[in-house]
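Got a structure for you, written out below as structure tokens; questions coming shortly.
A single protein chain has been omitted from the complex, and every remaining protein chain is retained in its original position.
Labels run A and B following the written order; every chain starts at residue 1.
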Amino acid sequence: MKYQWDFGAVFGHFDMLVAGLVGTLKLAAVSIVLGVIVGFVVALMRLSRRPLLRVPATAFVDFYRNTPPLVHFFWFFYALPILIGLSLEPFTAAVLALSTQSGAFYAEVFRGGIVSIERGQWEAARSLGMNYRAALRRVIVPQALRRMVPPFVERSFELTKTTALASSLAYGELLYQAMQVNSITFRPMEVYTTIAAMYFIVLFAASNLMRLFEHRLARIG
Amino acid sequence: MKYTWDFAVVRDNFPLLLRGVSVTVELWLVAFALGLALGFAISLARVSRRPSLNALAIGYVEVFRNTPVLVQLIWFYYAFPIMLGAQLTPFVAAALALTLNTSAYCAEIFRGGIVSIARGQWEGAKAIGMTRAMTMRRIVLPQVMKRMLPAFTNRAIELAKVTSLASLLAVNEVMYEGRLLSSTYYRPLEILTVVALIYLVLIYPGSYLSARLERRLAARD
Partner (left out) sequence: MIENVTTTMSAVAPAVAAGAANTSDVVIRIRNLHKRFGDLHVVKGVDLDVRRGERIAIIGASGSGKSTILRCLNFMELPSEGTIELDGKAIGRQASANGASGERFYSEAELCEIRARVGMVFQQFNLFPHMTVRANVMEGLITVKRIAKHAARERATAQLAKVGLQDKLDAYPAKLSGGQQQRVAIARALAMDPEVLLFDEPTSSLDPELVGEVLRVIRALADEGRTMLLVTHELGFAYHFADRVVFIADGIVHETGTADEVLKHPKRERTQQFLARFVERAL
């Protein structure tokens, strides 16, 4: 049976899909920024010599790395409101879930970068009389930053794909908007193929741009 | 406002959750096994000298890596059947989508392994008079395995987390059962927390073993 493709219906509602793409990018951008903050704090805690800081941070990272993102989305939207007595907007719940989750992964990226700097650098810094913070700030982190860029970019890329899960909370990112358009036009084939193409174009372009940037960075360094 | 936790609902419905776990495991096994096999085939196409095969393989891999998994799941459940002219059960659609997705990632892992075979290892072995087969078996393959194994275990862990998305297609794996229970009994906090813990129990041992394996392989270098 030959299928009759009809993209007209979909393109008639293209504005909805564009709004969805904006929603996706908005969610991704906010979550990346907050995730970096969370990741920074957690990384410092994991690097700390005090078990009181290190153990909870490790538990945090292990938890987020070994549970599915969808569980986090649902937990923040359905379960957390019960604990705090406040209901949350889909966007808020999605941001909370994504930032804490990406924060855990970013923490590993940051920590990995710092730990990869050889001991001799620490020793040289200390031998001049620098304390832990000064050594970190002046010697270790500047070198680690460069190494963190590729895994950081990869993680942010994954985060952007994970925004699609926010559709299950009825947040108006691209997948959710596609579902809306589908419920109007009843053309799932065209609708979902279109958004797949939209995701692909945006992500493919972004990943290639990033690869270019990384090459440039490697050449400077 | 103090909240009183009540895990009775979880306790009473635990068999249901366990059934969900068995579906999760089933889905994971099918997708991983088939994805691994298919991935190998695609990797061969990827390194083939025929430009048409090569291009197809690249396209395949890029499509699955540059679109969100959830979009792939939705597409195979809602869109693809229209092209086929036949309805797919949620499980089959999910298994299909996850198999193809896994195969794309595995193809890249295999390709990395195959390409590393092509470099340098042959000369050293030839220089001491080893036959091609012996070189392959004793020098090249062990090292290639060493490099690919961590990547495969990471993929396996990622897949275990991704099975939770099948719940959005109403596949009755553990996430779906959890959501069903929490909407039936209005105890999302306890139920979702337990679902998270179930995943943790399922996946954490895998992560731990994989980390130990990586360390042992790295130490042998």
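Note that contacts are C-beta pairs under 8 Å (C-beta built on N, C-alpha and C of every residue); 3 or more make two chains touch, one makes a residue touch a chain.
Treat the numbers as computed from the prediction; the structure is a model and nothing was measured.
Peer 1: List the shown chains that the missing chain touches in the full complex.
Peer 2: Displayed chains contacted by the hidden chain, ordered by label: A.
Peer 1: Just to verify: which one of A:Leu27, A:Val139 or A:Ile195 makes contact with the chain not shown?
Peer 2: Of the listed residues, the one touching the omitted chain is A:Val139.
Peer 1: Check the options A:Ala59, A:Leu83 or A:Leu128 and report the residue that touches the missing chain.
Peer 2: Checking each option in A:Ala59, A:Leu83 or A:Leu128, the one touching the absent chain turns out to be A:Leu128.
Peer 1: For the chain that got dropped from the picture, name the residues of chain A it touches.
Peer 2: Touch with the absent chain occurs at residues 120-121, 123-132, 134, 138-139, 142-143.
Methods note: only the chains that are shown with their structure count from here on.
Peer 1: Counting only Cα atoms for the centres, state how far chain A is from chain B in Å.
Peer 2: Taking the mean C-alpha position of each chain, the two centres sit 20 Å apart.
Peer 1: Which stretch or stretches of chain A touch chain B in the complex?
Peer 2: 1, 3, 62-63, 65-72, 74-75, 78-79, 82-83, 85, 161-165, 167-168, 175, 182, 188-189, 191-193, 195-196, 199-200, 203-204, 207
Peer 1: Under the definition above, what is the set of chain B residues touching chain A in their complex?
Peer 2: Within the complex, chain B touches chain A at residues 1, 3, 62-63, 66-72, 74-75, 78-79, 82-83, 85, 157, 161-165, 167-168, 175, 179, 182, 188-189, 192-193, 195-196, 199-200, 203-204, 207.
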